[in-house]
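With one protein chain held back, the other chains of the complex are shown just where they sit.
Read from first to last, the chains carry the letters A, B and C; within each, the first residue is number 1.
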Amino acid sequence: MHSIDIQLNNQAHSVPAGSTARDLIATHTSRALGEDGRAVDGSRLGVALAVNGAVLPRGKWASYALCAGDRLDIVTAAQGG
Amino acid sequence: MHSIDIQLNNQAHSVPAGSTARDLIATHTSRALGEDGRAVDGSRLGVALAVNGAVLPRGKWASYALCAGDRLDIVTAAQGG
Amino acid sequence: MSTIDHLATDMFDIDGQQFSSRLILGTGGASSLASVEQALQASGTEITTVAIRHFAAAGSGSVYELLRRNNVRPLPNTAGCFTARDAVLTAQLAREALETNWIKLEVIADEHTLLPDPIELFSAAEQLVAEDFTVFAYTNDDPALAKRLEDVGVAAIMPAGSPIGSGLGILNPHNISTIVARSNVPVILDAGVGTASDAALAMELGCSAVLLASAVTRAHNPALMAQGMREAVRAGRAAHLAGRIPRRDVALASSPAEGMMQTLVGEL
Partner (left out) sequence: MSTIDHLATDMFDIDGQQFSSRLILGTGGASSLASVEQALQASGTEITTVAIRHFAAAGSGSVYELLRRNNVRPLPNTAGCFTARDAVLTAQLAREALETNWIKLEVIADEHTLLPDPIELFSAAEQLVAEDFTVFAYTNDDPALAKRLEDVGVAAIMPAGSPIGSGLGILNPHNISTIVARSNVPVILDAGVGTASDAALAMELGCSAVLLASAVTRAHNPALMAQGMREAVRAGRAAHLAGRIPRRDVALASSPAEGMMQTLVGEL
């Protein structure tokens, strides 16, 4: 099983080949996610994903297979403003 | 029975001869006053008396007989400040 | 959302007594006693100034009774006096009438400015302290005169923010904070407050309390303005105690630079 290299939140990152955006976010947030990109426990996830500088809505996370060189940004609310 | 002329609160005023300061204040405030110059009902009177420009303490009201020409000022709290 | 009152234990100490409210109201200028009473209640005041005037036999109610039934302590003033002699006599009458040693000492220089006459004021303060009055000295905002008044034994310094009834607020904040810094007795801003932010500013400058009358009694809605003043005085007190941020000539971001997307910092 080989892996592919992506960029996650400005850092180099490897994921197993065939990973989806949902897989990546589930791992990164330590939350189980459904097909709809929502937490299976019903609570709000509070994160969003940009792929190569464009929003990928949570409904498409499960069907988006990561490609080598993809630049991903997982964002959430932070202290500010 | 004759009367004597005094000045009360900047106006000419007549009182029966032999009137005391206590009599005048009792009449003017419609309150019954004791020998100590306090209201007999126990409530506070809230007034003071100046005779010819000097304070006459309430304890001396009953013993002060008004003289013709006396200038009296009965004062109390008013809206102000 | 439940809130804790972080000012619950912050008391105003004056003449050995403690008060929860740092707002002293004046009763002058109101259209009616009912208006005064609504404003007093909305203001939360525990001390209120009154003038000493001729008793009117057919009066339409008594300010004195109004204060007593609202459990508000009267602070008689010597408003209208131009000489130490008149102020002392008025104070003596006030003590006799209201059975309090407290006196707000006003000795006015002229009717145009209503500013205190420093010489007569100082003389009256000396005499009244000698007669065991607790003197609240209405003064201009001169730190030097404030010190002389404190040295002679007044219980509180009451500098004017601006002329009485002018609504011009605090024209010389530096003088007020200088008086506060040098004073060992409470400093109560008196006169000139026009609106809530003026009262808050007075407290931020370190005043122990604020006295105002016209700003409430002559407002379009006195009770609502009284509530505003109550909250403004508390707000300014809280800000004073909380320690404000410094003034800076350049901006300082409140949102962090860390964690920005690469796109957004122009790298890519």
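Methods note: a residue touches a chain if its C-beta (ideal position, glycine included) is under 8 Å from a C-beta of that chain, and two chains touch if they have at least 3 such contacts.
The structure presented is a predicted model; accordingly, all values stated were derived computationally and were not measured.
Novice: Since one chain has been left out of the picture, which residues of chain B touch it in the full complex?
Specialist: Touching the missing chain: residues 9-10, 50, 53, 71, 73, 75, 78-81.
Novice: Which residues does chain A use to touch the chain missing from this display?
Specialist: Residues touching the hidden chain, for chain A, are 9-10, 28-30, 44-50, 53-55, 57-58, 73-81.
Novice: Touching the missing chain, which residues of chain C?
Specialist: Residues in contact with the chain left out: 1-7, 26, 28-29, 40-42, 44, 46, 51, 53-54, 56, 70-72, 77, 79-82, 86, 89-90, 111-115, 163-168, 194-201, 204, 213-215, 217-225, 227-232, 234-239, 241-261, 263-266.
Here is the rule we go by: only the chains that are shown with their structure count from here on.
Novice: What's the contact topology between the chains, one of line, ring, star, complete, other?
Specialist: Chain contacts: open path, no cycle.
Novice: Quick one: report the Å distance separating chain A from chain C, using the average Cα coordinate of each chain.
Specialist: 60
Novice: Counting only residues that touch at least 2 other chains, which ones in chain B make the list?
Specialist: As it turns out, chain B has no residue touching two or more other chains.
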